[in-house]
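Let me give you the structure first, and then I'll get to my questions.
For this view, one protein chain was removed and the others were kept in their places.
And now, chain A:
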Amino acid sequence: MTAFARKNADKPPMLIYDKVRKNYGDFTALDGVSMHVNSGEVVCLIGPSGSGKSTLLRCTNALETIDDGEIRFEGKPLPKSDTETRKVRQRMGMVFQSFELFPHKTALENVAIGLTTVRKMDADEAHKRAMALLAKVGLADKTANYPANLSGGQQQRVAIARALAMEPHVMLFDEPTSALDPETVGEVLNVMRNLADEGMTMIVVTHEMSFARRVANWVVVFERGQLLEQGPPQQIFEAPTTERTREFLSHLGWNG
(Lines give C-alpha, C1' and ligand atoms only; values in the text may rest on other atoms or scores of the structure.)
Protein backbone atom coordinates (compact mmCIF):
# COMPACT_ATOMS: atom_id res chain seq x y z
CA MET A 1 0.00 0.00 0.00
CA THR A 2 0.99 3.58 -0.38
CA ALA A 3 1.64 6.44 1.98
CA PHE A 4 -0.84 8.55 0.02
CA ALA A 5 -3.44 10.01 2.39
CA ARG A 6 -7.00 9.34 1.35
CA LYS A 7 -9.72 11.93 1.58
CA ASN A 8 -11.44 12.12 4.98
CA ALA A 9 -9.23 9.30 6.21
CA ASP A 10 -9.63 10.64 9.75
CA LYS A 11 -13.36 9.95 9.71
CA PRO A 12 -15.10 6.56 9.76
CA PRO A 13 -15.53 5.27 6.18
CA MET A 14 -18.94 5.60 4.57
CA LEU A 15 -18.81 2.08 3.12
CA ILE A 16 -16.79 -0.89 4.25
CA TYR A 17 -16.64 -4.14 2.28
CA ASP A 18 -15.30 -7.01 4.35
CA LYS A 19 -14.41 -10.25 2.53
CA VAL A 20 -17.51 -9.96 0.35
CA ARG A 21 -18.36 -13.11 -1.63
CA LYS A 22 -21.00 -13.53 -4.30
CA ASN A 23 -21.64 -16.64 -6.39
CA TYR A 24 -23.92 -17.23 -9.35
CA GLY A 25 -24.16 -21.01 -9.35
CA ASP A 26 -20.63 -22.23 -9.96
CA PHE A 27 -19.38 -18.82 -11.00
CA THR A 28 -17.71 -16.75 -8.31
CA ALA A 29 -18.46 -13.12 -9.08
CA LEU A 30 -16.88 -11.70 -5.95
CA ASP A 31 -14.17 -13.68 -4.26
CA GLY A 32 -13.57 -12.13 -0.87
CA VAL A 33 -13.40 -8.41 -1.71
CA SER A 34 -12.33 -6.06 1.07
CA MET A 35 -12.12 -2.31 0.56
CA HIS A 36 -13.64 0.89 1.85
CA VAL A 37 -14.95 4.20 0.59
CA ASN A 38 -14.55 7.39 2.60
CA SER A 39 -17.13 10.12 2.58
CA GLY A 40 -16.56 12.65 -0.19
CA GLU A 41 -14.36 10.31 -2.19
CA VAL A 42 -14.76 9.46 -5.84
CA VAL A 43 -13.76 5.82 -6.15
CA CYS A 44 -13.51 4.35 -9.64
CA LEU A 45 -13.76 0.60 -10.12
CA ILE A 46 -11.96 -0.57 -13.23
CA GLY A 47 -11.06 -3.93 -14.69
CA PRO A 48 -12.03 -6.33 -17.47
CA SER A 49 -15.67 -7.24 -18.16
CA GLY A 50 -16.99 -9.85 -15.77
CA SER A 51 -14.41 -9.02 -13.12
CA GLY A 52 -17.04 -8.24 -10.49
CA LYS A 53 -17.13 -4.43 -10.48
CA SER A 54 -20.81 -4.10 -11.33
CA THR A 55 -21.70 -6.96 -9.01
CA LEU A 56 -20.03 -5.15 -6.11
CA LEU A 57 -22.04 -2.03 -6.93
CA ARG A 58 -25.30 -3.98 -7.09
CA CYS A 59 -24.55 -5.69 -3.79
CA THR A 60 -23.96 -2.26 -2.23
CA ASN A 61 -27.62 -1.24 -2.53
CA ALA A 62 -28.84 -4.81 -2.10
CA LEU A 63 -30.09 -5.33 -5.65
CA GLU A 64 -28.03 -8.49 -5.20
CA THR A 65 -27.51 -10.25 -1.88
CA ILE A 66 -24.05 -11.34 -0.85
CA ASP A 67 -23.28 -14.93 0.07
CA ASP A 68 -20.60 -14.24 2.63
CA GLY A 69 -18.74 -11.39 4.26
CA GLU A 70 -20.25 -8.06 5.18
CA ILE A 71 -21.03 -4.65 3.72
CA ARG A 72 -21.30 -1.81 6.23
CA PHE A 73 -22.91 1.47 5.23
CA GLU A 74 -22.58 4.48 7.54
CA GLY A 75 -21.53 2.26 10.40
CA LYS A 76 -24.20 -0.42 10.10
CA PRO A 77 -24.32 -3.70 8.20
CA LEU A 78 -26.83 -3.73 5.35
CA PRO A 79 -30.21 -4.61 6.87
CA LYS A 80 -32.07 -7.86 6.27
CA SER A 81 -35.67 -6.62 6.31
CA ASP A 82 -37.33 -5.18 3.20
CA THR A 83 -38.50 -2.05 5.02
CA GLU A 84 -35.01 -1.22 6.30
CA THR A 85 -33.45 -2.07 2.94
CA ARG A 86 -35.76 0.43 1.25
CA LYS A 87 -34.64 3.12 3.70
CA VAL A 88 -30.98 2.38 3.01
CA ARG A 89 -31.57 2.47 -0.76
CA GLN A 90 -32.96 5.98 -0.45
CA ARG A 91 -29.57 7.07 0.88
CA MET A 92 -27.82 5.53 -2.15
CA GLY A 93 -28.49 6.84 -5.64
CA MET A 94 -27.92 4.49 -8.53
CA VAL A 95 -27.35 5.21 -12.19
CA PHE A 96 -27.60 2.32 -14.64
CA GLN A 97 -25.74 1.63 -17.86
CA SER A 98 -29.04 1.46 -19.76
CA PHE A 99 -30.57 4.54 -18.01
CA GLU A 100 -33.79 2.74 -17.10
CA LEU A 101 -35.90 5.86 -17.22
CA PHE A 102 -39.61 5.19 -16.97
CA PRO A 103 -40.89 5.58 -20.56
CA HIS A 104 -44.43 6.52 -19.55
CA LYS A 105 -43.26 9.48 -17.46
CA THR A 106 -41.89 12.84 -18.59
CA ALA A 107 -38.39 13.85 -17.55
CA LEU A 108 -39.91 15.88 -14.72
CA GLU A 109 -42.10 12.99 -13.55
CA ASN A 110 -39.15 10.60 -13.71
CA VAL A 111 -37.24 12.80 -11.31
CA ALA A 112 -40.24 13.48 -9.05
CA ILE A 113 -41.61 9.93 -8.81
CA GLY A 114 -39.44 8.88 -5.88
CA LEU A 115 -40.45 11.98 -3.96
CA THR A 116 -44.18 11.53 -4.55
CA THR A 117 -44.40 7.74 -4.09
CA VAL A 118 -41.64 6.90 -1.62
CA ARG A 119 -41.43 10.18 0.30
CA LYS A 120 -45.16 10.95 -0.08
CA MET A 121 -44.27 14.56 -0.88
CA ASP A 122 -47.05 16.59 -2.47
CA ALA A 123 -46.81 16.90 -6.23
CA ASP A 124 -46.16 20.67 -6.37
CA GLU A 125 -43.21 20.53 -4.01
CA ALA A 126 -41.84 17.40 -5.71
CA HIS A 127 -42.09 19.02 -9.15
CA LYS A 128 -40.37 22.15 -7.87
CA ARG A 129 -37.45 20.07 -6.64
CA ALA A 130 -37.38 17.99 -9.79
CA MET A 131 -37.28 21.19 -11.84
CA ALA A 132 -34.26 22.43 -9.90
CA LEU A 133 -32.45 19.12 -10.35
CA LEU A 134 -33.11 19.04 -14.08
CA ALA A 135 -31.73 22.57 -14.29
CA LYS A 136 -28.67 21.38 -12.40
CA VAL A 137 -28.00 18.68 -15.01
CA GLY A 138 -28.61 21.19 -17.82
CA LEU A 139 -32.05 20.01 -18.89
CA ALA A 140 -34.33 22.82 -17.69
CA ASP A 141 -35.82 23.01 -21.19
CA LYS A 142 -36.58 19.27 -21.44
CA THR A 143 -38.81 18.80 -18.40
CA ALA A 144 -41.90 17.93 -20.47
CA ASN A 145 -40.11 15.49 -22.78
CA TYR A 146 -40.71 11.78 -22.59
CA PRO A 147 -37.57 9.61 -22.59
CA ALA A 148 -38.33 8.56 -26.18
CA ASN A 149 -37.71 12.19 -27.17
CA LEU A 150 -34.37 12.56 -25.42
CA SER A 151 -30.89 11.59 -26.59
CA GLY A 152 -28.95 8.95 -24.68
CA GLY A 153 -26.86 11.56 -22.91
CA GLN A 154 -29.96 13.54 -21.96
CA GLN A 155 -31.66 10.39 -20.67
CA GLN A 156 -28.67 9.54 -18.53
CA ARG A 157 -28.63 13.07 -17.09
CA VAL A 158 -32.32 12.72 -16.20
CA ALA A 159 -31.43 9.40 -14.54
CA ILE A 160 -28.75 11.17 -12.48
CA ALA A 161 -31.29 13.82 -11.46
CA ARG A 162 -33.76 11.07 -10.53
CA ALA A 163 -31.19 9.50 -8.23
CA LEU A 164 -30.21 12.88 -6.73
CA ALA A 165 -33.85 13.66 -5.94
CA MET A 166 -33.75 11.26 -3.01
CA GLU A 167 -30.80 13.26 -1.56
CA PRO A 168 -28.48 10.26 -1.43
CA HIS A 169 -25.31 10.16 0.66
CA VAL A 170 -23.51 8.17 -2.00
CA MET A 171 -24.02 7.79 -5.75
CA LEU A 172 -23.40 4.45 -7.46
CA PHE A 173 -22.66 4.69 -11.19
CA ASP A 174 -22.75 1.42 -13.12
CA GLU A 175 -20.92 2.07 -16.40
CA PRO A 176 -22.96 5.25 -16.93
CA THR A 177 -21.45 6.09 -20.33
CA SER A 178 -21.01 2.63 -21.87
CA ALA A 179 -24.33 2.70 -23.74
CA LEU A 180 -23.90 6.25 -25.04
CA ASP A 181 -22.97 7.59 -28.45
CA PRO A 182 -19.44 8.98 -28.24
CA GLU A 183 -20.64 12.55 -28.75
CA THR A 184 -22.88 12.49 -25.69
CA VAL A 185 -20.41 10.86 -23.30
CA GLY A 186 -18.87 14.21 -22.43
CA GLU A 187 -22.07 15.85 -21.20
CA VAL A 188 -22.70 13.00 -18.75
CA LEU A 189 -19.11 12.97 -17.51
CA ASN A 190 -19.33 16.75 -16.98
CA VAL A 191 -22.39 16.35 -14.77
CA MET A 192 -20.57 13.65 -12.82
CA ARG A 193 -17.49 15.81 -12.45
CA ASN A 194 -19.60 18.69 -11.11
CA LEU A 195 -21.12 16.33 -8.58
CA ALA A 196 -17.68 15.23 -7.51
CA ASP A 197 -16.62 18.87 -7.15
CA GLU A 198 -19.59 19.43 -4.83
CA GLY A 199 -18.20 16.72 -2.58
CA MET A 200 -20.63 13.92 -3.42
CA THR A 201 -19.36 10.48 -2.46
CA MET A 202 -19.30 8.44 -5.66
CA ILE A 203 -18.48 4.90 -6.69
CA VAL A 204 -18.08 4.70 -10.43
CA VAL A 205 -17.72 1.52 -12.46
CA THR A 206 -16.22 2.77 -15.68
CA HIS A 207 -14.14 2.11 -18.74
CA GLU A 208 -13.51 5.85 -19.15
CA MET A 209 -9.89 5.84 -18.06
CA SER A 210 -9.35 9.54 -18.57
CA PHE A 211 -12.32 10.26 -16.27
CA ALA A 212 -10.89 7.89 -13.66
CA ARG A 213 -7.49 9.49 -14.05
CA ARG A 214 -8.74 13.05 -13.64
CA VAL A 215 -11.69 12.81 -11.28
CA ALA A 216 -11.16 9.79 -9.05
CA ASN A 217 -9.48 10.12 -5.66
CA TRP A 218 -9.02 6.38 -5.50
CA VAL A 219 -8.96 3.67 -8.12
CA VAL A 220 -9.63 -0.01 -7.52
CA VAL A 221 -8.66 -2.61 -10.13
CA PHE A 222 -10.72 -5.80 -10.26
CA GLU A 223 -9.93 -9.10 -11.88
CA ARG A 224 -11.88 -12.36 -11.66
CA GLY A 225 -13.86 -11.27 -8.63
CA GLN A 226 -10.80 -10.17 -6.73
CA LEU A 227 -9.23 -6.88 -5.93
CA LEU A 228 -6.05 -6.80 -7.97
CA GLU A 229 -4.71 -3.49 -6.76
CA GLN A 230 -5.90 -0.14 -5.42
CA GLY A 231 -4.40 3.26 -5.02
CA PRO A 232 -4.56 6.89 -6.03
CA PRO A 233 -4.96 7.40 -9.78
CA GLN A 234 -1.40 8.64 -10.16
CA GLN A 235 -0.13 5.32 -8.91
CA ILE A 236 -2.57 3.10 -10.82
CA PHE A 237 -2.13 4.86 -14.13
CA GLU A 238 1.52 5.83 -13.94
CA ALA A 239 3.16 3.21 -11.79
CA PRO A 240 0.89 0.20 -11.39
CA THR A 241 2.34 -2.33 -9.00
CA THR A 242 1.10 -5.43 -10.81
CA GLU A 243 1.85 -6.68 -14.28
CA ARG A 244 -1.88 -7.52 -14.78
CA THR A 245 -2.90 -3.91 -14.20
CA ARG A 246 -0.31 -2.79 -16.72
CA GLU A 247 -1.61 -5.30 -19.25
CA PHE A 248 -5.23 -4.29 -18.66
CA LEU A 249 -4.43 -0.60 -19.14
CA SER A 250 -2.40 -1.20 -22.26
CA HIS A 251 -5.24 -3.27 -23.72
CA LEU A 252 -7.41 -0.17 -23.37
CA GLY A 253 -4.76 1.84 -25.15
CA TRP A 254 -3.84 3.73 -22.02
CA ASN A 255 -0.37 5.13 -22.32
CA GLY A 256 -0.20 7.43 -19.31
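Keep this in mind: a residue touches a chain if its C-beta (ideal position, glycine included) is under 8 Å from a C-beta of that chain, and two chains touch if they have at least 3 such contacts; residues count from 1.
Basically, contacts and distances are computed from a predicted model.
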With one chain of the assembly withheld, which option in "SWIM-type domain-containing protein", "Methylamine utilisation protein MauE domain-containing protein", "Thioredoxin-like fold domain-containing protein" or "L-cystine ABC transporter permease" matches that chain's UniProt protein name? "L-cystine ABC transporter permease"
So which of A:Lys19, A:Arg86 or A:Arg214 would be touching the chain we can't see? A:Arg86
What is the set of chain A residues that contact the non-displayed chain in the whole complex? 61, 63, 82, 86-87, 89-90, 92-94, 96, 98, 100-104, 113-114, 117-118, 146, 148, 159, 162-163, 165-166
